[in-house]
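Notes follow once the structure below has been shown.
A single protein chain has been removed from this complex, and every other one stays in its place.
Per-chain residue numbering starts at 1, and chain names A and B are given in the order in which the chains are listed.
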Amino acid sequence: MVRILSILVGLFFTVALAWSFVLGAITAATEPAPAMVEHEFHVAPKNVHFSFDGPFGKFDNQQLQRGFQVYKEVCSACHALKHVAFRDLAALGYTEAEVKAIAAGFQVPGTDPNTGEETLRPGMATDYFPSPFANDVAARAANNNAIPPDLSLITKARHHGSAYVYSLLTGYQEQPAELLKEFPDAKTPAGLHYNPYFPNLNLAMAPPLAAGQIEYGDGTKASVDQMSKDVAAFLTWAAEPKLEKRKQTGWPVLGFLLFATILGYMSYRNIWADKKH
Amino acid sequence: MSFPWANEYKPSHPFMKWMDEKLPLPRLVYNSVGSGYPVPRNLNYFWNFGILALVCLTLQIVTGIVMAMHYAANAQVAFDTVEHTMRDVNWGWLMRYAHANGASAFFVVIYIHIFRGFFYGSYKAPREMVWLLGVVIFLLMMATAFMGYVLPWGQMSFWGAKVITGLFSAIPLVGEPIQQWLLGGFAPDNAALNRFFSLHYLLPFVIVGVVILHIWALHIPGSSNPTGVEVKSESDTIPFYPYYIAKDGWAVGAFAFLFCAVLFFFPNALGHPDNYIPANPMSTPAHIVPEWYFWPFYAILRAFTQDFFFIPAKLMGVLAMFGSILVWFFLPWLDKSPVRSGTYRPMFKKFFWFGLIPAMAVLFYCGGAPAEEPFVMLSQIASLYYFAHFLIILPIVSAIEKPLPLPYSITESVLGKDEAAQLAPAQTATA
Partner (left out) sequence: MAEEVGVRRRDFINIAAVSAAGVAGVGVVIPLVSQMSASADVLAASSTEVDISAIQPGQAIKAVFRKQPVFVRNLTPQEIAEANAVPLDTLRDPQTLAERTKEGKENWLITMGVCTHLGCVPLGAGEGETRGEFGGYFCPCHGSYYDTAARIRKGPAPTNLEVPEYEFTSDSVVKIG
């Protein structure tokens, strides 16, 4: 009885699935899925190497400082970094005094102690990077209806985030002729910018970097490629300041566990030595 | 509740004697994981995954309690408190990664544990209750994992909550009110977040309770074994301590090694990047998927693309998704073959290795893939096989199959038929 019921229930589901399959197959055969411009022209991030890649990877503080300079002088005009505090910058190799000076260079929201009115005051080491816009509406209004995303987690919030940031910044180009030939309706709208590394190909952000735009303190030549790579490294640090510590903790832990597991295995073999199983 | 030849607990120290009279906890330990619990001597490494599941449950509860110390279940700040844990709390990043990857590890272990049961017929009499309680644990785990994934309040959290509670809206007539009741509103917000947090903290302890029942029910008939032949005599078994403690011990070490390799070097590999974007009710992620351990069931849900007579496709998908797990409850009565172990079941074995396993693999893959061809058609074929396997093939196979000859006993399967060899262990022990 149970078996008959079960076979009936089984037939119910399998026939329903077969029905879905057959209709789906007919549709797939007669109406091929329309080609999508994002499918054909979106490209995976470039293959780029960073010092923090791999299990032994470490941040390069020089590079992080350069990347921070790019963020500060370029990106911070539109993009917040709200999970990062100025005090965190000490990890980049800045001294306490330098951190204080950097913080003081930013205006953060404050309260007038006498009137209680909202005002701006110079930042302190414990403050977090201020948002360049008061709220989403202001951000939208100032940026052609696109909110510039917060960058504190950007490299974790995108597949292959570090390479993605680098590729996006170096990936602006003319819309390819084949694209327009194949998809005449897909012309990049006015105010947007073609970038094959962006998921839907058209990015509201104008190319933010130009060669020589920044003068690096350490004398590195500020090419677009160099700045993009530096800021991608800085944002990777911003997204996971504990990355280096994580990898450095990992090795002794794995080493010890390997040792303990081998001991455990030997002990197991010992104990079972006279038992056939 | 054990075999007559089990060692008896004999406390020698006066304190232990005193304790044994007042609260026989040491006796309980001795009889359940000590020398007083005889276990089949021939268990293979698939039998280690029960202990590993217990290790995972402990890991999740411990790291979860830590996470709760730094978390605030409020839609305004939930995301920020998780980031605060990652950045500023001492070892917070380790705790958070361990908790997130611990969920994945738990499911890896539990899937192997379940499929061990499928192959070796662990669900069959006299262990039906062990199996039923196990399925209950699995359902509780899924609920707990789902609610836990909502808590960081990232994009996948929010849209996962919306889509999964949306499943209930498929129920005719009362569906929409039920979804609103589950969420405490029209969309996921503070009310939903708070109740998910509350339940996410509660359910693991319910799981602990059911695990105790699961182990209790197991200890009545004792463990099954790879031959599926029941224990007949003392030579079929060895005491849990020290033999299986040693074996489990090194297995836990190996597991910890693999887990830490992921934890320290690929902690985000199993998560979705979109969950590092704060929840945004105004924009759905381009490619919304649950965590990997739900993929097979998600694939089944999406496989139903056509209305079936008067049943809408959406309702069919939801019925099938829940049905695909509920069917496990009936397994002991669907597979009536008297032989437990798949090793001695030639037909069953073929359907298991060339049917169920590939179908599950396809469902796993398609559940994580976008809802496009060929993935939809593949998951339809795989889902079809999945239901056919449990509801049609197993009942028929178990009726018509001619099993291979079974060994007389576990001892025979281990030592061969040589009578002298059977007696050998006892002789060497005295020599």
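Here is the rule we go by: contacts are C-beta pairs under 8 Å (C-beta built on N, C-alpha and C of every residue); 3 or more make two chains touch, one makes a residue touch a chain.
Model, not experiment: these values are computed from the prediction.
S.K.: Which of B:M95, B:A279, B:L301 or B:A320 sits in contact with the chain that's absent?
M.R.: Residue touching the chain left out of view: B:M95.
S.K.: Any idea which of A:R3, A:R66, A:R87 or A:K229 touches the chain not displayed?
M.R.: A:R87
S.K.: By the contact criterion defined above, which parts of subunit A meet the unshown chain? Give residue numbers in ascending order.
M.R.: Counting only subunit A, the missing chain is touched by 85, 87, 113-114, 124-126, 253, 256-257, 259-260, 263-264, 266-267, 270-271, 273.
S.K.: Against the chain that's been left off, what residues of subunit B make contact? List them.
M.R.: The missing chain touches subunit B at positions 62, 66, 69-70, 84, 87-92, 94-95, 249-250, 253, 256.
Please note the rule applied: only the chains that are shown with their structure count from here on.
S.K.: For subunit A and subunit B, let me know how many angstrom lie between their CA-based centres, rounded off.
M.R.: Between these chains, centre-to-centre, one finds 33 Å.
S.K.: In their shared complex, at which residues does subunit B touch subunit A?
M.R.: Where subunit B meets subunit A, its residues are 41-43, 80, 83, 86-87, 93-94, 97, 238, 242-243, 246-247, 249-250, 252-254, 256-257, 260-261, 263-265, 267-268, 273-274, 276-277, 286, 303-306, 308, 311, 313, 316, 320, 323, 330, 333-334, 336, 372-373, 376-377, 380-381, 383-384, 387-388, 390-392, 395-396, 399, 414-415, 425, 428-429.
S.K.: How about subunit A: which of its residues touch subunit B in the complex?
M.R.: Residues 2-3, 6-7, 9-11, 13-21, 23-25, 28, 33, 55, 83, 88, 149, 152-153, 156-159, 161, 199, 239-242, 245-247, 249-251, 253-254, 257-258, 260-261, 264-265, 267-268, 270-272, 274-277.
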